[in-house]
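The complex appears here without one of its protein chains, the remainder shown in place.
Presenting subunit A:
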Amino acid sequence: MSLLIDENTHVDPAAQLGGDHRIPDQSRAARTRSFDVDAFGLPTGREEEWRFTPVDRLGHVLSDTATDDDGDDHAAEFTVEAPEQFVAGTLAPGQAPRGTVLVPEDRGAAVASANTPEALHLRIPADVEHPDPVRVRVHGRGAGRRSNAHYVLEAERHSKALVILDHTGSADHTGNLEVVVGDGAQLTVVSLQRWEDDALHLGQHEALVGRDATYKHIVVTLGGGIVRVNSNVRYAGPGGDATLLGVYFADAGQHLEHRSFVDHNAPRCTSLVTYKGALQGESARTVWVGDVLIRKEAEGIETYELNRNLVLTDGARADSVPNLEIETGEIAGAGHASSTGRFDDEQLFYLMSRGITEDEARRLVVRGFFADVVAKIGVPEVVDTVMAAIDEELALTAEVAPA
């Protein structure tokens, strides 16, 4: 085995602060999981899983209340673009496969589950390779309006599909995504957060990756006041491959939080987690917490997780915490890297000294920063969305004081 822990680039801000550093006192696997909302108290911000989140700004989003629909005036509009045979109807709580993969891990996921009587059920039939993206559009219809959602996505064995979940508008939204990737299936799921600035969004995306299946989960978070997406993976058999990618760009006042948990519970599986984010503006805030657990039975697995943050201006803060728990040494490799850096003025000077204007030079550097994760996305329309968003964000950079 090789155990590559990249100490040089590992910056744990909590560790540097000294007093605030809490070593989780239990294994990640031991965290409470329940469908019962009351199993989770309202967070105070002192809990391990809430310590970075501005819980005082979460408004209604954690309250155990139904979706704020008023007749035909829905809190959120859902539009599904999929071939008819993929739409399998709806699932009540406890109606399998709903609940077989996703058990809520925090209060946000529990209220979403409890308040979604009918979960959308999408099923890609076995052996079907569908070339076009399947889309679920979620459009919030008013800041502060409670909206709950739960989607169950099944990719049956040897199917191949791309599913894009696209969030726009504004709402206090909780949304769970439960994914079953059948044996040998290849499924890509994209979750775009393009909310208005006053939206709140909590979500738990939980996937079970089948034997020799390939699962790619891509989070792109650009909008929203507070967005917190927890993306979890575990395996149903050996040979599964999971890639979790994230791209985020936080502006003034935004809190964008991404957590992932890869539970290596089967032999000879692989996982790659790559999240990259940029921040600009006063009190722009991002959080990445990447948990990986390699259980005793997970022999021969290989995992690597990486998070990098680029701070473009003063007043922004990025937290980055990788956690690796290893219960067996019989693995192919495990490593992590995490770092947060400021925009490098020497890069700017170098490019400008070749005649490149400051705006263009900044664009090159920031696009370059995201280049490797963008290259892994492999979905052209998502790449275009990300690149256009970076350019739009940088048009704003010109208006705020550089770091």
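What we mean here is this: a residue touches a chain if its C-beta (ideal position, glycine included) is under 8 Å from a C-beta of that chain, and two chains touch if they have at least 3 such contacts; residues count from 1.
By our rule, contacts and distances are computed from a predicted model.
Protein name for the hidden chain, per its UniProt entry and selected from "Fe-S cluster assembly ATPase SufC", "Intermembrane phospholipid transport system permease protein MlaE", "Gas vesicle protein GvpL" or "non-specific serine/threonine protein kinase": "Fe-S cluster assembly ATPase SufC".
Touch with the chain that is not drawn comes from one residue among A:Asp127, A:Asp314 or A:Glu360, which is A:Glu360.
On the side of subunit A, the interface with the absent chain consists of residues 344-347, 349-358, 360-361, 364-365, 367-372, using the contact rule stated above.
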